[in-house]
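Every protein chain of the complex appears in place save one, which is left out.
Chain naming follows the written order as A, B and C, and within any one chain the residues start at number 1.
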Amino acid sequence: MVDAQETSVAPILSAHRVSKSFGEIPVLFSIDFDVRPGEVHAIIGENGAGKSTLIKILSGIEQPTSGSIAFDGQTVELPPDGKAEAMGIVLIHQELNLAEHLTVADSIFLGRELKRFGFLDTGEMRRRARAVMETLHVSVDPDARINTLSVADKQMVEIAKAISRDARVLIMDEPTAVLSVSETQTLFEQIKRLTARGVAVVFISHKLDEIMELANRVTVLRDGQLIATVGTQALTPDSIAQMMVGRELSNLYPPKHEPNVDAPVVLRVRNLDAATVKNISFDLRKGEILGFAGLIGSGRTAVAEAVVGLAQKSAGEVTLNGEPVNFTRVAQSVDAGVAYMTKDRKGKGLLLNMGLRPNLTLLTLKNHLRAGFLDTSSEDRALERAVRRFDIRARDASVAVGRLSGGNQQKLMLGKTMESDPDIIIMDEPTRGIDVGTKQQIYHIIAALAAEGKAVIVISSELQEVIGLSHRVVVMRTGRIAGVLEGAEITEEEIMRYAAGIKQSGHDERISA
Amino acid sequence: MSVSAPDIAAKPARGFRPDLKTIGPLVALALLILLGITLNENFLSYNNITNVLARSSFIGIIAIGATFVITSGGLDLSVGSMAAVIAGVMIMVMNWLIPSFGIGWSVILAGMAAGILIGGAAGIGNGLMITRGRIEAFIVTLGTMGIFRSLVTFLADGGTLSLNFQVADVYRPVYYDGLLGIPYPILVFALVAIGGEIVMRRTSFGRHCAAIGSNEQVARYSSINVDNVRLITYILQGILVGVAVLLYVPRLGSASSTTGVLWELEAIAAVIIGGTTLKGGYGRVWGTVVGVVILGLIGNILNLQSFISPYLNGAFQGVIIILAVLLQRGGRRD
Amino acid sequence: MSVSAPDIAAKPARGFRPDLKTIGPLVALALLILLGITLNENFLSYNNITNVLARSSFIGIIAIGATFVITSGGLDLSVGSMAAVIAGVMIMVMNWLIPSFGIGWSVILAGMAAGILIGGAAGIGNGLMITRGRIEAFIVTLGTMGIFRSLVTFLADGGTLSLNFQVADVYRPVYYDGLLGIPYPILVFALVAIGGEIVMRRTSFGRHCAAIGSNEQVARYSSINVDNVRLITYILQGILVGVAVLLYVPRLGSASSTTGVLWELEAIAAVIIGGTTLKGGYGRVWGTVVGVVILGLIGNILNLQSFISPYLNGAFQGVIIILAVLLQRGGRRD
Partner (left out) sequence: QDKVTIGVSVPAADHGWTGGVNYFAQQAIDRLGATYPDVEFVFASAPDAPKQIGDIEDMVATRGIDALVILPGDPDAMTSAIKQVKDAGKFVTVVDRQLSIDGVEDLYVAGDNPGLGANSAEYFKQVMPEGGNIVILRGLPIPIDQQRFDGFMGGIEGTNITVLDDEFANWNRDDGFKVMQDFLTRFPDIKGVWAQDDDIALGAIEAIKQAGREDEMFIVGGAGMQQMLQRVQAGDKLVPIDVSYSPAMIATAIELTTSHFTGGIQVAGRYILDSTVITAENVEEFLDAESPF
């Protein structure tokens, strides 16, 4: 992957002794970083290590407190607000950064619309939008409004937006966090195509196998300090993880203790139909971790939302501990001990303008009432517990949640969901944007919950995660259950076969290739 | 950089910026008071202060309701017309009950009950159309603003509805008297303000309002019954308009098609001067109180001097409103 | 192991809802026209139609400006007072130039230039306070609303500013005459509407307005100069108010402190009836035109019948406004 020839190429973009503080709080300490044309340079580090801050500085969104940036060998001051795009520095933000009212084509060309005779050339923009979406194997109507798209499609639009620009440096902040394997592969093909053309790519991900596959060099940050920049060939996932968290990281996944096959079924879903899903049936047992795998948009979220009453069911029944239930509002499912954690933390999970405390307790405010009034000290205690349990790192409790690093937002949302002390927990992409160290913690928490006798559904697009955690795996495809895997069947290949429609439950023979 | 876990929660919740934002309206208020003192030695007199506060109490009570509506991302343009209808109907009810109840407090209490009821009902109407009908709050309340205004004109037959004089004499003290030297309107305003502040900060309802105003989806996913909370804010607004009218009727003893004109704008202005965000998500009741007092003082100060042509009163008001908000936004960039 | 996902069903981007949303205002308009026809046989007469459209043209032109302001997440409450000031100053400028220029088009053209300039300047004022001063648009324009209103009262000395009669006679045809039987105000309104629609849909400025209104941060990161685009929307609004006044002055030849009262509310209502979102992010100019015509027809229809007590005009208006929006939101749940 990496070769000597590449190291001789001069860097196109580099940072020299860059430091950054937000107010009094230092976030980056004297970082040196560079990226060369045609290479993929990955940045890894724990949540809050300063990765996003560093790439914001590299793209002009933030200005460094001290230090300098060089572009094409010239020391420059990058223009703010994404104007560095004109120089060829293109950034995909960590959080979705699309205007919900605009269409896909509008979004892809926002800020650099194509014009003819001074007027927008909408036909051409639509055509090019469709073309670039096609190279990404996404079939989204260029005229669809962003607010009708799924999170994954939105992410693909972001990627399309970025690769459709004339990038010389393409910086991607966790672009794969919401993507499943196949979308990730498509993205990697495109990245490879771009690097082959000499584009420099900076890539952030918490998925170490992706780093190993894609990156030429890796820079490791820890607590705002530069730990090392090394060629990928010299590394193994384990050694990267160790550099990241500063300690040996053994057994990412906790040992699976065998579920009790006689354990009572706590959640039974039969023939459930909802907006985008059809004929869904499955059982969830006490103490079980049930994985939901499938391509993006296969309807896993839709199932979860229909079960907890966030979306309307059109048919089918749900029984909880043998009792038929019909949740029409989330409050009912929460009261019944079923909690759902959304994958869309920015749009549905957290109030970005508010502090940690109101976010943590929003779902369970009534547990913090004393004589009918909110007891803030009880809320503070809850926050303290959650901060300790989920290792949430924030400057202080009043900082707006939108300012937390992505991973810490995710941990806060996990804390929020767990506050309701549910018996059945449905987690939608629970480790989205979380670093390996914390991932390990979360996996252990999930396993411990199951061991305690709770039941957990994990919806995840990360196959490794589903495989590493689940006792059984439901694979969905285009709104239906394609198959349910158990024990030794749970392998990457098998899941993908069902997910891609190569295999269907009932018939074991290949339907098509 | 990041603080270790346990002491996050303990840290003081304020930085520098929230401070400016917090004290902004207070600074504006202090400056206005200084201006008042230099203009007239009677400015700080007991009479003047109680006058200003008592007459600000109607708008004040309404604006406290508006704080909740706006915090949860809504808007109510109908409050002024609603006040007129409530006043009109209250007066009609009282006049109509005199033959059976006689002159006295029983008539007045019945009228008060009617006022609060109508306020609540109007709030329910607004709220249902907005939450169940899914029509923009601006449109619904613009519509009901016209409807209420017409209704009072119709009830008054184009003229004025006047409360029977003897009843008015019994009722009058509710505006003009007080307890321990504090006029009742000020007391009621203070009670509503304290109650509002507690509800906003110390109850789930207040928290839910802010959550809904901040992001409706997040609120829904957090098991908040968005429609109900919204509905309640409009009902609360209606009831508080009713309470305000209970104090208004003994002062004016009449209602006509001009009663309460433009109160909605004044109430919204007070709310925003007080630091509540017009787009929702953040509200503070005490700020609204400061906003109301600022607006009340502007009018008072204009009467303390003879330099500014009365034609330019509106300009003075406009400038102060902008300055008051500029003070709290000072240097903020977000 | 890359599996392409071509058979993930392409979700239909459009369902039934956007359609209803699109034709909603048109349906409301059609129903109103039907009502008008049944009430009066002259309703569809050339005279009546041109009357209604011509007198709706001021609000219409202003509302088209408001469409841009609102689409980009702003608000301008000052347009009515701004119109009054512009009209007042235009008249003063024309009267004052007569001695040097004589009676004739040169005076009128100078007055027109002054009107557009003042409108633009007022827009710059509003826009700068909002974008550079970072004060809420609601507060800034509420403030300038008071300031402008005061100013015209002051200039007119509480009374009415009247254009010199001879100049007024020269100027009159601009309102009352037309081309090919279409009065000029309607022509100007149509031109502004077509221009506005093109700008909104076919220029980056329009696109940027929607982006800013939808998500300011996203717009900023897309290297859109948010402040400038915002500023331009307010300037455009000011200039369009100026254009509207150019047509208003020849109609009555006067301006007073009552000129343009509540035009802001009417303009905003038209914009929202037309389907633009009050919180920004989505706007359509043709919808605004439909909204303006709906509002114009409501008044017209009320004057064409005698069933509804004039006391209830406001109620009728309110009901229609709510219904018009209900139609387009019909059954929507989001």
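Assume a contact is a pair of C-beta atoms (placed from the backbone, for glycine too) under 8 Å apart; a residue touches a chain by one contact, two chains touch by 3 or more.
Predicted model only: the values in this text are computed from it and were never measured.
> Could you list, sorted by label, every displayed chain in contact with the chain left out?
Spelled out, the missing chain touches these shown chains: B, C.
> One chain isn't shown here. Among C:126, C:222, C:300 or C:328, which residue touches it?
Only one of C:126, C:222, C:300 or C:328 touches the chain omitted from view, namely C:300.
> Which listed residue (C:259, C:288 or C:317) would be found touching the missing chain in the intact complex?
Answer from the full complex: C:259 touches the omitted chain.
> Under the stated touch rule, tell me which residues of chain C contact the chain that is not displayed.
40, 42, 45, 47-48, 51, 55, 153, 156-160, 162, 176, 251-252, 254, 256-259, 261, 299-300, 302-304, 306, 310-311, 313
> Can you list, in ascending order, the chain B residues touching the missing chain?
40, 42-43, 45, 47-48, 51-52, 55, 58, 153, 156-160, 162, 165, 168, 172, 248, 251-259, 261-262, 299-300, 302-304, 306, 310-311, 313
In this text, only the chains that are shown with their structure count from here on.
> If you average the CA atoms of chain B and of chain C, how many Å lie between those two points?
30
> Specify, in ascending order, the residues of chain B that touch 2 or more different other chains.
none
> Quick one: which bits of chain A touch chain B in the complex? Just the residue numbers, please.
Listed in rising order, the residues of chain A that touch chain B are 23, 25-27, 48, 50, 223-224, 310, 329-331, 333-334, 340, 342, 347-358, 362-363, 365-366, 369, 372-374, 380-381, 383-384, 387-388, 391-398, 416.
> Of all residues in chain B, which touch chain A in the complex?
1-3, 5-6, 8-15, 18, 198, 201-204, 207-208, 210-211, 214-215, 217-225, 281-282
> Under the touch definition given earlier, write down the residues of chain C that touch chain B in their complex.
129, 133-136, 138-140, 142-147, 149-151, 153-154, 157-158, 265, 268-269, 272-273, 278-279, 309, 311-319, 321-322, 325-326, 329, 332-334
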